[in-house]
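FYI, not all chains are in this one, though none of them got moved.
Each chain carries a letter (A and B) given by its place in the written order, and its residues are counted from 1.
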Amino acid sequence: MIQKVRPHPSQNEPLLFERSSPGKSGYQLPDLDVPAVDPAEALGSANVRRDIPDFVEVSEVDVLRHFTRLSTWNYAIDLGLYPLGSCTMKYNPRVNEAVARTEGLMWIHPFQEDPLAQGALAIMAELERALAEITGMDAVTLQPAAGAHGELTGILMVRAALEAQGNPRKKILIPDSAHGTNPASVRMAGYEVGNITSNERGMLDAEALARTVDESVAAIMITNPNTLGVFEERIAEIARIMHAQGALVYMDGANMNALAGISRPGDYGVDLMHLNLHKTFSTPHGGGGPGSGPVAVKKPLEPFLPLPRIQRTASGWSWNCDRPQSIGRVRAFYGNFGVLVRALAYVMAHGGDGLKRATLDALLNANYLRKLLERHYQIAYHAPSMHECVFRHQATAAIAKRLIDYGFHPYTVSFPLIVHGAMMIEPTETESKQELDLFAEALIAIANEFQENPELVSTAPHTTRVAKVDEVAAARKPVLRWSRL
Amino acid sequence: MLDTVGATHLEDLYAHLPPEVRFHGSLNIPAGKSEYEIIDYFRARGAENANWHANFLGAGVYHHYRPVLADAIASRGEFLTSYTPYQAEISQGTLTAIFEFQTMICQLTGMDVANASMYDGSTAMPEAAMMAMRITGRDAVAVARTVHPEYREVLGTYTRHQGVRVREFEYDAETGQVDLASLEQALDESTAAVVIQSPNFFGVVENAKQIAELAHARGALLVFVFTEAISLGLLEPPRDADIVAGELQSFAIAPSYGGPFAGVLACKEKYVRQIPGRLVGETKDASGHRAFCLTLAAREQHIRREKATSNICTNQALIALMATVFMALYGKRGLRELAEQNLAKAHYLGGKLWRRFKGPYFNEFAAATGVRSPQEINRRLRDVKIVGGLPLDRFYPELKNSMLLCCTEMSSRTDMDGVAEAFGA
C-alpha cells in the first residue's frame, strides 16, 4: 500500500491572490529625479483612487515560481505532437523569437516619423512582397490581428468594391464545412449568410452552385483546402461561375500550409484571401494569440485596402493615408508588427524551395498518418487528403481525452460540424516519423481499449494533474473571477 | 514513408490537383538563409530605426520599463507554443493565468467581468459599442472627440455597415475635457452608448461620473476607454461605466511599432452574455479539485456562427500573460508608485511649458509650441537623439502649434530639460 501525496510545487500551486500577503512586492523603481507631486492636488482628490482592493501582493520569486509551476500544467508543441486539425501547430523556430527582440524593432513607436522607422517599413514591405508571391496575389495588407480580423477586412473590401459598382448585394455563400468565424465575419460586414452544402466527396458541387448564384450574391467564401483537408478541385470553375455573375471569390487561407509553393490561389480566380501567419508561417500561438491575418488581393481590389498603405517614395518608405476608396482603418497603427517580424524570419529561413518542401512534408505526414489509421478508424471522406485528414468515431471526445494519457495533445474534436464525430488530424511537416508512429500506435491502442474497456476510455484522462474537467458546471453558474470569500 | 502512402516522389502527393490550379513555377523568394544571416538582416533593419535614449511620444503607445520576468515567463515553451486552451486537462497553466488576468482587470477597472483579451484597445472599443447596441437595442453611438482618433476611425470601419449612426461630440477648448453641452446635443433616445476616454487623447482626466449620469439619464450606456493602463494605479476606477474597453500595452508590452498589444473588454455582471471573446471560468474536476476551463462558449462564433457576439477567435493570450506578470510584480503598492512617478515626471515637464488645456492631466499633455513649429522642435530634438512629441494638428486641424508630450518613469530629468530647451522655454 504505497500511498502517494500530491507534490506541492507543480501540483497544488494556489492562485496569486491566495499567495498574497500585505506589504509584499516584486518591483523596485529608480529614485524619482524630479519633485514628487501630490496626486490629490494634481488630479483632484475625487479622481484619486484609495486602494485596489484584494490586488496581488507577492515577491519576485513568488511570481517566477507561480508561473513556472503553472507552465508545467500545459501541453505544448515543445513537448510533443500537437495534431489539432485546422490549427497547423508546427514547430515555432526560436530564431524568430530572437529577432523579434531586436532592440531597434522592439522599442520603436508607431508615431515615429517615417524617416525614423525605415527599417520597420522595409520589413513590412518585404513581407507584403513575399506573401503576394506565395499567394499569387497583387497586393497585401498586414494590418489584421488574426484570421477572423482578416475575414472581416476582406468582406468589407468585397462590399466596398461592389458598392463602387453601384450595388453591394445581399449575401455571401459559405459552405457548411466552414469555420465559425466565416459566417460571424460576414454578419459583421452587414451581409446575410447563404449556406451551401458540400457533396459526398466533401467538395463543393459546381453545378449545384451555378444554380444558386444570382444577383443577390456578393461573394463566396471558400476554405481551400477545406476543413476536411480536401482540395476544392472545382475551385477554378467555381470562380468562373461567380465572376460570370459579377460576384467575387474570397478564400479562407487558414490552410495555406497545404499549398505554399505548389498552388497559388491568385492564379485560378480567387480575388482575395487571408492568411494565418500564426499557422502557416510558424509564429507561436502563445496559448491563444497573438496572431496575424494579412489579406492578399488582386489588383482590382487594391484601392479598397485598409489605411494606411506602405509606399515607396524618392525619400524612402512612407505611409500613405490618402486613399479615398479605402475601407478605412481596421485597427490602430499598422498590424501586429512583432508577429510580422517572426513570419518574415520564417520565410527567409525557408526560401522559395524550402516553403515548397515544407508543404510537401506536411502532405506526406498527413497522408502517412491517414494510411496508418485507415484500417482502424473510418475516414470521413474518401477524397485524397492534403495537409490533414478527418476520421469519424462516435466516441471522438472520449478518445481525445484518452490520447492525453498516452502523452499526446488530442486532434480537433467534432469539427467540421458536417462530420458526425469528427476526428480532425493535422500533424504538420515538423513532426518526425518516430513521433507519428507513436501517435498512430496510441490511437490504435485506444481503438482496442474502446472495445475491451470502454469505461477506461470514457473516464480519461487518468494521468493529468486534474481529472476530467466539468465544463457543464462551469457554464451553469459562471465564476469568472476570484474573490475573497 | 513514401512507400506507405504509395507514392514514389513527394510531388505525387498533389498529382490529383487539376493542372490549372497547380503552381508550375518556383517562388521568387531567395534561397533559405542561416540563423546567422537572418539575425544580421533584422539587426540591420533595426539600426535603420530611431531607437534612442529618450522618446516623448505617447498617444496610445507608451515607453515603460519592461520587467525581465515578463519575457522570461512568456518564453517558457509551455506558454509560448500551446494553442487556445480547449483541452482543459492539459491547459490548466494557461487557463489559471487567464482567470487571474480576468480577476486583476476587474479589480483595476471596477467591473464585474473581464474577458481573456481582445486584439487591442482600438478594436475593443467598437466591440464595446456594438455590445451596447445589442444590450439597448438602439442604433446610435455618441463618441467624444477626445477619444483616440484612430480608435474612432476603427469604430467607423466596424459599424459603417451595421446601420449604426456614430455622432462625435466636442471638447472644451479651455479644459480639454468633454464639452457637456455638446454631449447633450449628441444624445437622444436612439443613443446606445456614450464613448469617452480617460485620461483622454490630450492626457486630460475626464469627469466620468458626470458623463455617466447624462448618458444613463437618456438610457444610454457609458463605454469607458483607456489607453494608458498605468493610470489605473492612481485614478479612480470607472465604476460608473457599464463597459470598459482599454489597451494594456503599458503593462510590459514593447511599443513594437504598434503591435502586438492586448485589448481589454470588461463589463457589469448583467451584461456578461453579451460580452465577446473568450471567458475562463472556475469549476471542478472529476475528483472534486478546483479546475478552470473556457466557458459560456454559446456566445462565440464556433458555436453560434453568424449569431455570435463577435467573430473574434484567436486573441492576444501571450501578451495578456505578460501583462499579468507585470501586474503581479508591481502589485498593489507598485502600480500606485509607478503611476505617481509618471505623474511627477509629466508635471515636471508640464510645469516648464505652456499647456493648451487646464484640465487635470496624468502623464501626457498638449503643449503650445509658441515661436517654433512642432516639426522644428522635433528636428532640434533629433539632433540630440531624442524622439520628440506628436504634432496635434495631424489629428486636430484646429490645434496648430501644439504638441502632445508624454513622460514616463523612463523620462530622465536631463532629457525633459532638453525638451524644454528645444521649445526655447
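Details
Keep in mind that, in the parts below, a contact is a pair of C-beta atoms (placed from the backbone, for glycine too) under 8 Å apart; a residue touches a chain by one contact, two chains touch by 3 or more.
Keep in mind that what you see is a predicted model, and the values were worked out from it rather than measured.
Counting every protein chain in the full complex of this file gives the formula A x2, B x2.
Here is the rule we go by: only the chains that are shown with their structure count from here on.
Distance between chain A and chain B, defined via averaged C-alpha coordinates, is recorded as 20 Å.
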